[in-house]
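All protein chains but one are shown in place.
Right, chain A next:
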Amino acid sequence: MGAQKKGATARVSEDPEELARHPLQAILLADSFTTKFRPITLERPKVLLPLVNIPMINYTLAWLESAGVEEVFVFCCAHSKQVIDYLESSEWSSQPNFSVTTIESHNSISAGDALRLIYERNVIHGDFVLISGDTVSNMSLTQALQEHKDRRKKDANAIMTMVVKQSKPSPITQQSRLGTDELFMAINPVTKQLLYYEDKAEYSKGFISLDKTLIADNPSVILHNDKQDCYIDICSQEVLSLFTDNFDYQHLRRHFVKGLLVDDIMGYKIFTHEIHSSYAARIDNFRSYDTISKDIIQRWTYPFVPDVLCGSSAIKVERQGTYRASERCTIGSNVTIEGSYIWNNVTIEDGCQLRNAIVCDGVILKSGAVLQPGVILSFKVVVGQQFVVPAYSKVSLLQQPTQQDSDEELEYADSTSGTGELRSDKLNGDIAPDLSETASELGTGGVGYIWTVFEGAYDEEWRHSVAPIPTDKLVKLMLDKDEDEELLTQDGNVISASRELKTDSDGNGSEDDDNEDSRDDYVSFEKEVEATFLRAVHENVKVDLAVLEVNALRLSYNMASVDCGGAIFYSMMKLAVESPHNSASELHRNAADIVTTWQKLLKSFLHDIDEEIEVILKFEEMCLESAKEFAALFPQILHLLYDKEILQEDAILRWADEKEGADESDKVFLKRSEKFIQWLREAEEEEDDEDE
């Protein structure tokens, strides 16, 4: 009841005028757009599945009501009729200060579609709470809402506040106790802005990479691996229009949140609100169904526990047993039930054994049947006598949909789920398929199909099952992880070694490496210069005009004259290589001709020694990469350039000096031109002697 009071104060503390305009609204998605609860969800929507004997949606609605929400729009898609019927017949349709409106859709395949539809209906007028119908919480929204509003006032781009909660994933399986995958979030500790979100962790990748600008903009960033996303979002109206603008957004997190984080043009921001003592969790898979059920029984979610919610005396808090029998169940003698969920009207005959299983309504276990850990028995399945249902089997009266989502379509698993559930909606009325031939699948007298598990999905089986993860899996995982780490550490070494080489080799300050962005610019600049040069050659443009054109290019690309020199030289050499030649000497002649013709153009961009050195470096690079034919001619060309007074001896000598300290691999060309440099040095000394 405490939370209800808090909810009341929430209303009071809000800006009175704002309250007058917008009652707090919420969108409840009564369709998870996933297939994790199949086969059960083929026959009944997930939100109506009993969670400690009460349909899940009741927890969510009760919390919304207590948190001060006045108007809820329940979006139904799969099994929409069942949801609507349920809500109409329930107490929620007749609450005084709490209106529940259903929005029905038959063709939505994702949360994105749902929000787009709601946007079209034009029913949301202010901030709203976005939640799915399988969320259990008892948090108070007051503070989070207030923070959200305050931020909005300061910054209109702060459009969403996500609720997160401390939850450290297991160090071995890398999943939380709710069975969800590990989540990496980067949050600014001061502003609480969300900067990075990665939930579908790629197991193969041992690294997380944070964008450079992200770190530059935030002096301190905390990267969390110990938080859990509660899937409770406080959103501003813009969120809906954003979904409409970006019609390809499907998934709330994978597309919407990541989309906003990556997009820096609009500048929309997402913030987080961390809760500490209150409860919030979403039932995403069978494991979280198990975990949350236990939490509810242990009353972590108070006041949202069955005895309070129902208000009837039918359900009482009993001792914390390992099983809870439901209405009209018949359980024979000598039955062992451990950690299992048995819904209504289940008949379990003598001598059955159940471990960590979910048994839906109307199931009959004939005597001596055994359910191994992780078994899911959907509605009205009959297990034959003495039959052992293998671990992690999913058994249903309905056949497995044939166009099951294959691996490569994981992204679109949503779509098959939606339609699949829809189709089963129709089937729902007349479940009387011909079962005679399949009887054998579940032993004598058994009824139902055992669904086959797809390859690659095995992993998911034990990760998300109700059963605890077996120890041998854990050990295997640990060993795997050790190997991975071994690899990673080695990887790291490789990286650092190569980096080391790099820093060594560009000791002479080729500035392109500094900055990748300018490199891209440079590449296109180089292309432009080359085109200009070729045009000049073919159309016999005057040198002065060519200089002007290159200068114009330089200005428009914001390049230094160093870059021009390099680029022009590059174009010249490329032309030489591309002109027809049969031997190295012909190539040399080509190059000589071109250099002679255009030396004035090149010279006009070589004002000082640094620029000349740049030309040599450029040439070296070409010899290694684009124009290997020159590699043999390196000293000759160098000499040519010296003769034509394009390069001064100082430049060549300084280049040689700088290269002296470089790696062996880097000195190839230095070695080749050793003679020439030697000659230069001697010439210089002679000159000096003469001077003195």
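What we mean here is this: a contact is a pair of C-beta atoms (placed from the backbone, for glycine too) under 8 Å apart; a residue touches a chain by one contact, two chains touch by 3 or more; residues count from 1.
As a working rule, contacts and distances are computed from a predicted model.
Between the listed names "Tetraspanin", "DNA repair protein RAD51 homolog 2", "AP-3 complex subunit beta" or "Translation initiation factor eIF2B subunit gamma", the UniProt record for the complex's undisplayed chain reads "Translation initiation factor eIF2B subunit gamma". Note that of A:156, A:215 or A:632, the residue touching the chain absent from this view is A:215. Of A:88, A:120 or A:226, it is A:226 that touches the chain left out of the display. Interface note for the absent chain: among A:168, A:535, A:600 or A:628, the touching residue is A:168. Counting over the whole complex, chain A has residues 168-172, 174, 182, 184, 186, 189, 201, 205-212, 215-216, 218-227, 471, 474-475, 478-479, 481, 484-486, 488-489, 492-493, 496-497, 499-500, 503-504, 506-507, 509, 511, 514, 516, 661 touching the chain that is not drawn.
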